[in-house]
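Moving on, here comes subunit A:
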Amino acid sequence: MHLLYSIFVDPFMQMGHAPDLLVQTLWDGLVSGVLYALIALGFVLIFKASGVFNFAQGIMVVFAALTLVGLNEHGVPAYVALALTVVVMLVLAVAVERAILRPLVNQPEIILFMATFGLTYVLIGLGELIFGGDPKVMISGELGLPSGSYRINMLGGYVQLQKIDIAAAIIASLMVAGLGIVFNRTRIGRALRAVADSHRAALSVGISLEQIWVVVWFAAGVVALATGIMWGARSNVSFALEIIALKALPVLILGGFTSIPGAIVGGLIIGVGEKMGEFYWGPLVGGGIESWFAYVIALVFLLFRPQGLFGERIIERL
Partner candidate 1 sequence: MAADIGALDTFPKLLLHHAKVRGARPAIREKDRGIWQTWTWTQLADEVRVLACGFADQGLKRGDHMALVGDNRPRIYAAMCAAQCLGAVPVPLYQDAVAAEMAFPIQNAEIALAVVEDQEQVDKLLEILPQCPTLKHIYYDNPRGLRHYAQPQLASYDRLREIGSEAAKRDPGFLEREIEKGAGDDPAAMFFTSGTTATPKGVVLTHHALIDRARAAAEMEGLTDRDVVIAYLPPAWIGQNIFSYAQPFATGYCICCPESAETLMTDMREIGPSYYFAPPRVLEALLTQVSIRMEDAGRFKRALYRHFMDVARRVGGAILDRKPVGMAQRLHYALGDLLVYGPLRNVLGMSRVRVAYTAGEAIGPDLFRFYRSIGINLKQLYGSTETSVFVCVQPNGQVKADTVGPAVRGVELKFTPQRELLIRSPGLFREYYKNPQATEQAKDAEGWFHTGDAGYLDADGHLKIIDRVKDVGRLDDRTLFAPKYLENKLKFFPYIKEAVAFGHARDRVCAFINIDMEAVGNWAEKRKLAYTGYVDLASRKEVRDLITQCVEQVNADLAADPELAGSQIHRFLLLHKELDADDGELTRTRKVRRGYIAERYASLVEALYAGKESVHVEAQVRYEDGRTGQISADLSICDARSFPPAAAREAA
Partner candidate 2 sequence: MFYREVGQYKTSYAADQALLPILQDRIGIAVILLIAFVAVPLTASNFALDSVLIPILVLSLAATGLNLLTGYTGLLSLGTGGFMGVGAFACYKLTTFFPNVNIIFLILCSGFFAAAIGTVFGLPSLRIKGFYLAVATLAAQFFLSWCFIRIPWLYNYNISASIEVPTKTMFGLAVTGPTASSVTRYLIVLSIVAALVLMAANLMRGRIGRTWMAVRDMDLAAELIGIRLYQTKLLAFAVSSFYCGVAGAMMVFLWLGNAESESFNINQSFLILFMVIIGGLGSLLGSFLGAALIWGLPIVLRHAPDYLGLHIRSATVDQSTFVILGVLIIFFLIVEPHGLARLWQIGKQKLRVWPFPY
């Protein structure tokens, strides 16, 4: 009885009693949701265009952030370092296309998936070899990102909003909008959408598959860089981030592997759900449920809607 009470009644009473805390939790959830969404976005871009489940997206975030900070540490001015990092991500995209995608074309999904594992190892090793394994501090100041926070009094208490979080949200929105434009307005974008439907259709647009792969991996790299900067500004730049990047997986399940809006909405739902779960229900079991709560949300969701939020119903044929 007590258990049921503490699961189904108590948390909601708490929410009612302290609405400011509820808003704060929601906000925190949304912010981490934005970051999940960004990582998921990287996944979706690549999966949509090349059918590769890119496990290395998480480490790409770390690698991009490390490169940025590392370059800066070696005396490269922040904005130059930023530009250089973008170039590095381009080089990476080309390398991936040449060394992995091209030789493995037409292999089963799982093989490509495993290859991105290999890529993960390579990036971890390279990152540590070049920049060392210690956590680093993001150069948010140098990049002109705001720090500090707004304190808004409301609902009988107050809610604290970090400026960097607001910036993150804005940048993320801009990025999504930008991608949207690229997708819908440019020739490359049309090819990208075509390739998601059928490889041959893409070829008929006159763009080679190889080019498309480079473009999406590069786009995913840039998204990873942005994610890395945001994330790094909030905590540190370290390899621990790689595991957190796995949080993007439940997001994908929620949103579907090929839907960009799905990635955004899914990210926000997971972010909010996870924070709420941790804050209101976590104490019941000793806390720390953040590590798996997102998966459980996704799993429950999956059982009722296997095709995801925005996916179409699958009719199986024989």
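Regarding candidate selection, all candidates are chains of the complex that A comes from, given by their letters.
What we mean here is this: contacts are C-beta pairs under 8 Å (C-beta built on N, C-alpha and C of every residue); 3 or more make two chains touch, one makes a residue touch a chain; residues count from 1.
All values derive from a computational prediction rather than experimental measurement.
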| item | value |
| --- | --- |
| Candidate from this complex that touches subunit A, chosen among 1 or 2 | 2 |
| Of all residues in subunit A, those that touch candidate 2 in their complex | 53, 99-100, 103-104, 107-111, 113-115, 117-126, 128-129, 133, 243, 246, 249-250, 252-253, 257, 285-289, 291-292, 295-296, 298-299, 302-303, 306, 316, 318 |
